[in-house]
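Report on one structure; see the data block that follows.
With one protein chain held back, the other chains of the complex are shown just where they sit.
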Amino acid sequence: MAGCGRCLIGLNGSAIVRQGAGVPLLIRLIDYTATEFRERELVNVSECQPYLQAPGNTWIHVQGHAEVAILRQLRELFNLHPLAMEDVLNTGQRPKVESYDEQLFVILSLAVINDSTIKTRQISLFLGEHYIVSFCNGYSDPFEPVRKRLRKNGKRFQSRSIDYLFYILIDLVVDEGFPVLERFGEQLEDLEMELLRCPTQDTLAWIHQIKRELLLLRRIFWPQREVIHGLLREDYNLIAEGTKIYLRDCYDHSTQIMELLETYREMSSSMLDVYLSSVSHHTNEIMRILTIIATIFIPLTFIAGVYGMNFGNDSNSPWAMPELHWYYGYPLIWLVMIAVAVLLLIFFKHRGWF
Amino acid sequence: MAGCGRCLIGLNGSAIVRQGAGVPLLIRLIDYTATEFRERELVNVSECQPYLQAPGNTWIHVQGHAEVAILRQLRELFNLHPLAMEDVLNTGQRPKVESYDEQLFVILSLAVINDSTIKTRQISLFLGEHYIVSFCNGYSDPFEPVRKRLRKNGKRFQSRSIDYLFYILIDLVVDEGFPVLERFGEQLEDLEMELLRCPTQDTLAWIHQIKRELLLLRRIFWPQREVIHGLLREDYNLIAEGTKIYLRDCYDHSTQIMELLETYREMSSSMLDVYLSSVSHHTNEIMRILTIIATIFIPLTFIAGVYGMNFGNDSNSPWAMPELHWYYGYPLIWLVMIAVAVLLLIFFKHRGWF
Amino acid sequence: MAGCGRCLIGLNGSAIVRQGAGVPLLIRLIDYTATEFRERELVNVSECQPYLQAPGNTWIHVQGHAEVAILRQLRELFNLHPLAMEDVLNTGQRPKVESYDEQLFVILSLAVINDSTIKTRQISLFLGEHYIVSFCNGYSDPFEPVRKRLRKNGKRFQSRSIDYLFYILIDLVVDEGFPVLERFGEQLEDLEMELLRCPTQDTLAWIHQIKRELLLLRRIFWPQREVIHGLLREDYNLIAEGTKIYLRDCYDHSTQIMELLETYREMSSSMLDVYLSSVSHHTNEIMRILTIIATIFIPLTFIAGVYGMNFGNDSNSPWAMPELHWYYGYPLIWLVMIAVAVLLLIFFKHRGWF
Amino acid sequence: MAGCGRCLIGLNGSAIVRQGAGVPLLIRLIDYTATEFRERELVNVSECQPYLQAPGNTWIHVQGHAEVAILRQLRELFNLHPLAMEDVLNTGQRPKVESYDEQLFVILSLAVINDSTIKTRQISLFLGEHYIVSFCNGYSDPFEPVRKRLRKNGKRFQSRSIDYLFYILIDLVVDEGFPVLERFGEQLEDLEMELLRCPTQDTLAWIHQIKRELLLLRRIFWPQREVIHGLLREDYNLIAEGTKIYLRDCYDHSTQIMELLETYREMSSSMLDVYLSSVSHHTNEIMRILTIIATIFIPLTFIAGVYGMNFGNDSNSPWAMPELHWYYGYPLIWLVMIAVAVLLLIFFKHRGWF
Partner (left out) sequence: MAGCGRCLIGLNGSAIVRQGAGVPLLIRLIDYTATEFRERELVNVSECQPYLQAPGNTWIHVQGHAEVAILRQLRELFNLHPLAMEDVLNTGQRPKVESYDEQLFVILSLAVINDSTIKTRQISLFLGEHYIVSFCNGYSDPFEPVRKRLRKNGKRFQSRSIDYLFYILIDLVVDEGFPVLERFGEQLEDLEMELLRCPTQDTLAWIHQIKRELLLLRRIFWPQREVIHGLLREDYNLIAEGTKIYLRDCYDHSTQIMELLETYREMSSSMLDVYLSSVSHHTNEIMRILTIIATIFIPLTFIAGVYGMNFGNDSNSPWAMPELHWYYGYPLIWLVMIAVAVLLLIFFKHRGWF
């Protein structure tokens, strides 16, 4: 990921070739005026030329890793800036907005949950006066729902200018953040349950993993919000005032995502604290039991040891453990030992150890 | 909660239907001029039309989960923006202010303590030139105290324009934050008492819970303050300069709430530190007792063990534990053992262990 | 404290009555022109009317919890804003500056050390064109030193406009922060001494208490600085440019107080770290002693235990502990035990344990 | 490093002499117009004068620690500011941009991985109307790739003004940050593997070292980003609008580097937490085993000790350990001991210790 963005030097296309060319490229074209609606898949980029010249809005979506040849054709058709083309090719770019003479260029990151891992795809959008060119790497097309809506109630769109479609695409990318975060919300709840029941070393690894994933998501969502903020703040004449109300809504969602993310990050940090203090508390508990048992039996064992000494065996000295020969010696010793144990228990009780 | 704000696509109302329709909807209308005051409950939204056309201010409050049919009627009557309507329906929105052509739209979050849990409700307010339309989900109406005041000394309000009522509503929502935080203040005091007396694992769970709840409250109160700041800063012509002095007071309260919240958050963090160091101190204490008892008796037990060896039993070697046969052997051993114990105690005393 | 600022609704004075009315109210009036100086205590607010109408500057100070009746009279005399009056009554407000048509209204917090606890009092100041009305709750009058200076070298003041007196009052309140912080400085020094000598559980409670008190002081001093910053930044025509130089000096002091406070907060945090690591170090020390003694005697006790076994007693097997019957058996065992102890000591020495 | 930037006083060159003069100095000149391209190595600075006077762009690069004599000649040729010259000589300066009358002066830091240590070199760039003078300390020339590109497809450059070359040089320095950070990324991955498998004291030292190196890198990359931001924001007439699009791309890379750096810093902090809790968990584990074994055997050993007492040996008292003489005494004692052990194991099981 760190490597992206470095081959800026290869302006002449040679750097482009080495990028993953094995993925099949799908080019989908949608063209609509206030009254008409056409949709088709392109084999050759040049096929879209008649649509561009006709009045009406044109949306060309390129799905998969782009081939150099096709990209060059697109570049010539739409007069794309070489730096923007490079950013399209070298996926993994930071979300950003860039204004060129005839176009607005936006890079977004789409976070998708695949099985149980989170993957990101780069969405690149060029907004022109009557067209949008969008790129997305990977196999599955994230904009299929938009196309469905266009087919169903296209009239709503057809009466609006192309920047409304632009907003719809951005909005879809932003809102994809919600299910991703929801998944983290669920995981954090599970984690909390485990934390209170029986925290293990695995729990720690899990917290650690969630923290790192949230850190990586933050690197995507934060600049994404900045991009939408930029679209709102700057006065790009390609975006109408009426569309800005919608973009503001999109910005609100983006802010909501960031806040949720930060909340989850604080929660996971807090859970680490709880985990650590839980382990520390457990150690403390164990120490207490050990200490109680050990400190009670250590003096008793000593007493038993004393009367295991062989002083009294074959000496006639009256000093040599006369207790051994007392009539009540043995029960007396037991009384002494019980007294010691009871006193120690009272002492521990007094200390509040149990 | 994360799911809210996502069904932006359903502009045509189909998304609206699936929202909680089981809750009965109450529509309350208040209409007043400088001299007159009328109040009634509406069954049908269209009933409010005559009040709107008449001169004077009209306040329509919709309590409970809104039905689509009624909302559509309101939308037509007041020409509400579709995005705003969606935000009203999808409760759980982030507090925000949005300015449309004829209206100012404000979303606030009302935090209410119910039994011992904190619940939030979404308050949506539309301010027009001569009317306010307010929405609140849930059963009980938070604006009942305002209505009481209106009935009692309505003349004070009747002489003012509708934006003063707007301020009163916002102020009521903001000030509801104080009792909520007060509750946390009490809990933190109880917590501190417990922390100093006998911290247990439950104390930790409690601190953790308070921290998380404060984190969630922060997500409500912070954007709420921004909303009021926005109302003050931007020049909305629907809000008179004279009303802004009152809103500024409201902003001060909002700031006070945020500061209190931050203070409580820092306090709870500090308590976690105290808890942890308290547990750590306890472990230390236990270790000390254990070590003192163990290290005193371990050498003594060894000595006793030595004289428990069977060397002297049936050997005539003068090297085989002659001490056993000394006249003062046994008391001598006791003296040695007492000396060892005393020396160790002096050593520990010197180390400052007790 | 959280409860303050909530009874905004009671504009008609009913809310005022329930506030502490038991404290005697003192009203002190000072009136001066360039040549004259008069000072008296008022029994009735209306007595100040002649002074207000006469040319010259008038300062009215109200000490103690205000009675409603007197406050209403003041409100009529000076045309005070109802919101401001409420803030005067509901003490515990956040420091703030508010500009009304004819007045500048400032709330400050005075921190006073009483015995060993820190108390805060609310200072409310109204600055008009030729008058100041000040309020302070509590018994003792903080502005007595100012009055003394006025009596002694009043001519210096008499030649200046009323905003200079306004600055003197603010400056006095701000500078009261220094002795309060100085006290914390002394406490932190004592704390550090104790921390290095013999930290106990009480030390922790002390650090914790200082941290909390500094947190509460911060909530006062921070907005106070903002208030003075506001007076400097905004162009209030009641404050002359020449007075602003003095206020800037006052702002510097306020900044100095904030920095000192932050330094103390960081110091107390750092002390918590030192305390914790000190406790941790102590535990470590104790563990080391225990381990050295225990690990040396455990093997020795085992050896002694072995020769305490009764194998050799009445068996004639040559395998049954023949060592017991060796001539040099006993000294040999001692040699073995001493060797084990020495080897262990060397091992610990090598590990750097002592 | 701290010493750099202090000998500001020596304006007259005396301070210059003491700087590392032993390194050979290489001066490379490139001169190009739209049609011509010339490259040569200079022995004497004065040789570049004809190129400067001729139309076209001139780039002079000085590699190695500069000699005072040559620097003086450069200073006279290009009318460099004495403060700038000092910054060139006293390497280790903070990246900055400074605008003089005829020139733009930029200092950058180049981070290079040498073997396994990271070294920084100071790059100083003077941009004039038709020339660039660049300086780099150290032996190897970082701008060699640029020269290669100039030789190969110089025509692309030749048609552009000198500020495009200026951008290319800055871009190269910025992008050198990527491989440096990539290396940290690899190290952090290795570290994580080690952390999960077997963390030792060395792991801690490694984390500590990475944290410190990232801290030092931050001190370079942060002001570097500010420099590029400054070039974009300020309106320097030496940089054309068309070049700013390229510089903006360069700024994006710089931001990406900073974010990566911050992510790595947070990761390494998080790893420290994991390390500490891992050690703490390990201690806990060891404690548990010790406690289980010790607490089971301590009572058993006590029981064994009791029956090792010599009470029953030669006394006829019926109280003197009659158990010793029971027919099933010995197996009974074993039953008691096994029962104690089992009960303790059940107790520990119940506590969830294994």
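Remarks
By written order: A, B, C and D. Residues from 1 in each chain.
Assume contacts are C-beta pairs under 8 Å (C-beta built on N, C-alpha and C of every residue); 3 or more make two chains touch, one makes a residue touch a chain.
What you see is a predicted model, and the numbers here were worked out from it, not measured in a lab.
For the chain that does not appear, the touching partners among the shown chains are C, D.
Listed residues C:E144, C:E234 or C:D252: the one in touch with the omitted chain is C:D252. Checked against the hidden chain, the listed residues C:D175, C:D190 or C:E234 yield one contact partner: C:D175.
Listed by residue number, the positions of chain D touching the unshown chain are 2-3, 5-6, 8-9, 11-12, 81, 83, 93-94, 96, 98, 100, 198, 201, 204-205, 208, 211-212, 215-216, 219, 272, 275-276, 279-280, 282-283, 285-287, 289-290, 293-294, 297-298, 300-301, 304-305, 307-310, 312-313, 321, 324-331, 333. With the whole complex as reference, residues 145, 149, 153, 156, 171, 175, 178, 181-182, 185, 196, 245-246, 248-249, 252-253, 255-256, 259-260, 263, 266-267, 270, 273-274, 276-278, 280-281, 283-284, 287-288, 290-291, 294-295, 298-299, 301-302, 305-306, 308-315, 317, 319-321, 351-353 of chain C touch the missing chain.
In this text, only the chains that are shown with their structure count from here on.
Averaging Cα coordinates per chain places chain B and chain D 40 Å apart. Residue numbers of chain B whose C-beta contacts span two or more other chains: 280, 283, 287, 290, 294, 298, 301, 305, 308-310, 312-313, 321. Because contacts link the chains only in sequence, without closing, their graph is best described as a line.
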